[in-house]
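Reading through the structure tokens given below for one structure.
All protein chains but one are shown in place.
Right, chain A next:
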Amino acid sequence: MVVRIRLARFGKKHAPFYNIVVAHARTARNSKPLEVLGTYDPSPKPPKPGDTYGRPWKEVKLDISRARYWVGVGAQPSDTAWRLLSMIGILEPQYRVLQRQGQVVKANTAAKSIISPSKATSGLSDAVEASGRPVGEDESG
């Protein structure tokens, strides 16, 4: 029988909470699994107090070495579990969307950290117009 790494929904109505479990594929969703690898809380938490530019975050608890072991012996992660496992490098990402998104996030943070971009662009604009290419064209890709 196929062993899968998947999520088991616990929590309340409108307040989901998942156990990341290793279970036989044909058993019921919330039945007792072979092993509980961790938890995933999908409701985003606000940034910590004192963190002015912090982003909201989602908490995942995971026994990483056990997850590696189960993947190594052939357990098949579900799509959602795959997405979570690929974030910490246990698996190759199934879709490259996340990777691209990560790059965009990084670029955005870098762009925000530049002081007064309006000033810089206003100074540059004449030179750019002369070369015939608008500012910021190269970033969209």
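In this section, a contact is a pair of C-beta atoms (placed from the backbone, for glycine too) under 8 Å apart; a residue touches a chain by one contact, two chains touch by 3 or more; residues count from 1.
Convention: contacts and distances are computed from a predicted model.
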Undisplayed chain, where the name is taken from the UniProt record, one of "Eukaryotic mitochondrial regulator protein-domain-containing protein", "Bardet-Biedl syndrome 1 protein homolog", "DBF4-type domain-containing protein" or "Leucine rich repeat domain protein": "Eukaryotic mitochondrial regulator protein-domain-containing protein"
Residue ranges of chain A at the interface with the undisplayed chain: 10-11, 17, 19-20, 32-33, 35-39, 44, 48-50, 52-53, 55-64, 66, 84, 87-88, 98, 101-102, 104-106, 109
